[in-house]
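Apart from one protein chain that is not included, each protein chain of the complex appears where it belongs.
Moving on, here comes subunit A:
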Amino acid sequence: MSTARMSTLATLRGSIERLEQGGAHDLNKVTLGHDAADSVLQGGLALSAVHEVFAEGHQSASATGFIAGLAGRVSPRRPLVWVRQDFSAIESGALSISGLCELGLDPRLLVTVRAPDTDAALRTAADALACDALGAVVLEVWGQARQLDLVASRKLTLAAAAFGVTALLLRMAAEPRPSTAETRWIVRAAHSPPSAPWNAWGAPVFDAQLVRNRHGPVGRWIMEWNCDECLFSEPASHPQPVAATPAHRPHHAAAYAGQRRAS
């Protein structure tokens, strides 16, 4: 084969690859609206995958708001199944539908499953992921659930990929463990931006820390949820500068040392 033909083929292969990447890019990702986060995620949150959101017990409302935002971004028009465990409603309050409306989500698309325990919740979520009519499934679990191990997470990932439904795991009062999740976030509440007392305040502001990203770097951002446009955004002005996470070292180095190897 001549060198000229070889190079032509290589060029063609390259352009096909670029085309394929570009296509996949648009189809399987949804932008969050926060530019810095979107660029780290290479175009946005991956659909048909598992995403985990962790929060400490008292930060549960912020994490709920964040995951509701993700769900709103992922499936604005398709039904959403929210599976929760009874205990989490006792511990940090039940999901309020009025509150969800206020965040700009459509309550008509919501089906809530009140699972008695973690096993039932996990099984229901796996079932729901196998229903391609849904846009997203939220699984809300309280505490360090031993059932949610690597095997369970792998099952959810496979189901999500096979049926094109996005799985969002809300883990409250739990420590991150090895899993097959596409991204993992730790969410805390952030202050409202300073404003005059008579100005409206209280729009959801999250201190969102991306601690795992299968296909890219991690980061930490202050995000504001825009209820009217159903988008994350950068808050107009924020008083506390947030230190960037060192690129060479993940957060909580000690706690994550073992986990990053395993996952």
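To be clear about the criterion, a residue touches a chain if its C-beta (ideal position, glycine included) is under 8 Å from a C-beta of that chain, and two chains touch if they have at least 3 such contacts; residues count from 1.
As a working rule, contacts and distances are computed from a predicted model.
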**Study point:** Chain excluded from display, named as in UniProt, from "ABC transporter", "DNA-directed DNA polymerase", "Cytochrome c oxidase subunit I" or "Succinate dehydrogenase flavoprotein subunit"
**Key:** "DNA-directed DNA polymerase"
Check your understanding: Which is it among A:G43, A:P76 or A:G99 that touches the chain not included here?
Key -> A:G99
Revision key, fill the gap. Among the options A:S48, A:S62 or A:Q209, the absent chain makes contact with A:S62
Study note, to complete from the structure: Omitted-chain footprint on subunit A covers residues 58-62, 64-66, 68, 78-79, 81, 89-90, 92-104, 107-108, 110-116, 120, 123-124, 127-128, 131-134, 188-192, 197, 200-207, 225, 227-228
